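One protein chain omitted, others in place.
To keep things simple, chains are lettered A and B as they appear, and every chain counts its residues starting from 1.
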Amino acid sequence: MLHYAYIIPLLPLAGAVLLAFFGKRLGNPLAGWFATLLVAASFVVGVFVFLDLLHRASSNRSFDQTIVTWIPVGGLQIKAALLVDQLSITMVLFVTAVSALIHLYSIGYMHRDPQFSKFFVYLNLFVFSMLILVMADNFVLTFLGWEGVGACSYWLVAFWFDRDSAASAGKKAFIVNRIGDFGFLIAMFLIFSTVGTLSYSGVFGAVGSIGPTTLTAITLLLFLGAVGKSAQIPLFIWLPDAMEGPTPVSALIHAATMVTAGVYLMARVSPLLSHTASSLNVVAIVGLATAFLAATSACAQGDIKRGLAYSTISQLGYMFLAVGTGAYVAAIFLMITHAFYKALLFLGAGSVMHGLHDEQDMSRMGGLRKFMPVTAGTFIVAWLAIAGVPPFSGFFSKGDVLMNAYARSPALYAFGLLTALLTAYYLGRIVFLTFYGPERWRTSGPEEVLPHESPAVMLVPLVILAIGSLAAGVIDLPYANLDYLARWLDPLFGSAERVLTFSTGAKDAFEVADGVVAVTGALLAGGLWLRRWQRPRLTPVFFQRAWWVDWAYDTFIARPSTALANFSAYVFDNEVIDGVVNGTATLVRDSGTRLRRLQTGYVRNYALAIATGAALVLAYVASRVGS
Amino acid sequence: MSLGGPYYLTLAAVLFTIGGVGLLLRRNVLVMFMCVELMLNAVNLTLVTFSRMLNDIGGQSLVFFVLVVAAAEVVVGLGIIVAIFRRRKGATADDLHILKG
Partner (left out) sequence: MSGVAAAAAPVLAAAHPGPGFPLLTTLVLIPAGGAVVIAALPRARQRLIEVLGVAFSVAVLGFAVFVAVRFRVGDGGFQMVSQHSWITQFGISWKLGIDGISLFLVLMCGVLFPVALLGGRVRSNPKGFVAWMLLLECACLGSFLALDLFLFFLFFELTLVPTYFIIGGWGHERRGNAALKFFLYTFLGSAVMLVGLLTVVYLHQRSTGHLTFDLVTLSATQPFSSTVGIVLFLAFMAAFAVKAPIFPLHTWSPPAYTEAPAAGSVILAAVMAKIGSYGIVRFDFELFPKAAAQLAPTMLTLAAIGILYGAVVAAAQRDLKRMVAYSSLTNLGFIVLGTFAITTQGVSGGVLQMLNHGLFTAALFLLIGFIYERRKTWQTNDLGGLQKAAPIMAGVFTVAMMASIGLPGLNGFVGEFLILIGTFLSHRWWAVAATIGVIFAAIYLLWAFQRVFHGRTTGPNLHIPDLSWRERAVVAPLILAIVFLGVYPRPVLDRITPSVNRLVSHVEHGSTYRQPAVAKGSSAVPVSASVPAPAPGAP
């Protein structure tokens, strides 16, 4: 079965190509069903590959499949080759599973859109790129997927291109990601010039021959790439704007899958990362700082999708915290559970918007649980999961991260716990503002809108994801012999993985603390927001504007750059460089103008000149002859 | 009896100077043209004289070239002058300075 692994990315690619040419003819909703089917088939193949791997010994679960040599020049031999191992298959399974559900949901959500089939072209292309990203066996091919998901994100965020805000948001996402790609590219160059290969196995095998400074540089540069893709400080500014895209896109790309690519990359290069303590510290601190900053920002958002976007940033920060403390399994675990509940949150928000005529502002929602019981119920499940209320999945995954943070440093743990409290609180706020309280949508619009529950095609994914959010925790319980995920991933991270030495009693204490914090946060949100929907002192502008980071970029980078560009184009290039060129021409012309006075046009002047010249020549000759 | 070479050379120099001065001072195109001819023939005379003095036939054969060129030049030059006189009356050389830079 392993030999058929190439089919996994091939199916969505085929879907994208076919739909690009024949999508219009297939029409609405057939094109959507076709795309969904292909991704689901991809998932099924992934399951077979997974089962195959599962039957092998844990040391024999890595398999390389070369499809073709992509870029062969001298010492640089880059293959289009897939690496099938525990990590890539784990990623494949959750990416295809979540993607298939969101494809299904999109059939309902996008059913009135005139560009229906094009939407699925992009979605399929995205899934293909994401699968290449996680299955590549070398840095360059990963980069292909990396850029591919970025491009799809650009197209999908700017999908409603006639809105300037959407077009700008798509562009911003792409450009900010490019800053991260700069790090990724330089890291690849550095790796190649040091080790002479870019395949993962080659590089990891040669890790001993890389000097410590170089290794730190490589890992930090790769982390810069991850920071861009996963929206961490200081490059997180694109993700809230990316909410301009259709909601299924936000769920799939900007919550569940693409943004976790950075975490995946860090996990993939764990053999490098674990050799450099300083890089690990940077990763952990950036992750935790992002988690905290984004959580505070999420507390003050009025737009439901922006609130969820900051929540995503915050959760991604947690994953980096885990990576930075050497808890790769915990990071992957959180990534998987997060994919379920965050996708669910976004799809729930999409369902609300669908029923409320694309309203995103929570000040015009409220009391919707009576009109959308399924949406409300699943949304609340997701809330409890992300908050970490036992026994929902987030309880275990976040607990795992925090425990590892404590093992690294109690300070990290304390901050992490504070952020966990905020998480439970701000999502509770969103839940209460949306589904409880007065029905503010009644008075807001010019015409009466009656919210309605979404169609089944949208609700089925919600329910499935809710089950996942509820139960996904069982894949990695913190007790011996119940940590299935850790054992499945076991030899992959090897010595890079932190080994926890807590006793069972200590673990219980951590679990209790986590649970208490989560419940406290949830109750706090209920107490503050169940009856009131406006508390300006709790939503300061500083948090609304995400600590003014975006504003700072605009003021200190974007504006001066624009001025510089205009200066270069219209002053320096036109006046200085071209000025020299034109100046040369003018110089020639002016000297000509002066010299032409000599040409009087009078024959006798010329004759005199000739005579004078002849006389001078004669005089010269005579003087030479004489001497 | 024969006059010595220096006499011919002096005559040639005088003729050349008359021609040169005339070219520079006169305004009438026709007269200027004649001055040019005078200068050419002064040079011819010099060539012949030296040819005789040095016993070299080369000088005399060169004179034929000058004569031919002068004849051709007369044809072209007179043609131009006639064309000018057809267009304007009694123009002096100074009126014709359209080649002024």
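We take it that a contact is a pair of C-beta atoms (placed from the backbone, for glycine too) under 8 Å apart; a residue touches a chain by one contact, two chains touch by 3 or more.
The structure presented is a predicted model; accordingly, all values stated were derived computationally and were not measured.
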{"item": "Touch partners, limited to displayed chains, of the chain removed from view", "value": "A"}
{"item": "Among A:Val47, A:Ala151 or A:Ile380, residue touching the chain not depicted", "value": "A:Ala151"}
{"item": "Hidden partner chain, touching residue among A:Leu482, A:Leu523 or A:Ile577", "value": "A:Ile577"}
{"item": "Which residue of A:Ala411, A:Val516 or A:Leu564 touches the chain not shown here", "value": "A:Leu564"}
{"item": "Selected from A:Val73, A:Val541 or A:Val625 as touching the chain missing from the view", "value": "A:Val73"}
{"item": "Touch residues of chain A, complete complex, unshown partner", "value": "59, 62, 64, 68-77, 83, 85, 118, 140, 143-144, 147-148, 151, 154-155, 158, 161-162, 164, 167-168, 171, 174-175, 178-179, 181-182, 185-186, 188-190, 192-193, 195-197, 199-202, 204-207, 209, 271, 274, 490-492, 494-496, 562, 564-566, 568-570, 573, 577-578, 581, 585"}
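Everything below uses one rule, namely that only the chains that are shown with their structure count from here on.
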{"item": "Cα-centroid distance, chain A relative to chain B, in whole angstrom", "value": "93"}
{"item": "Residue numbers on chain A that touch chain B, as the complex places them", "value": "595-604, 607-608, 611"}
{"item": "Of all residues in chain B, those that touch chain A in their complex", "value": "20, 23-25, 32, 93-94, 96-101"}
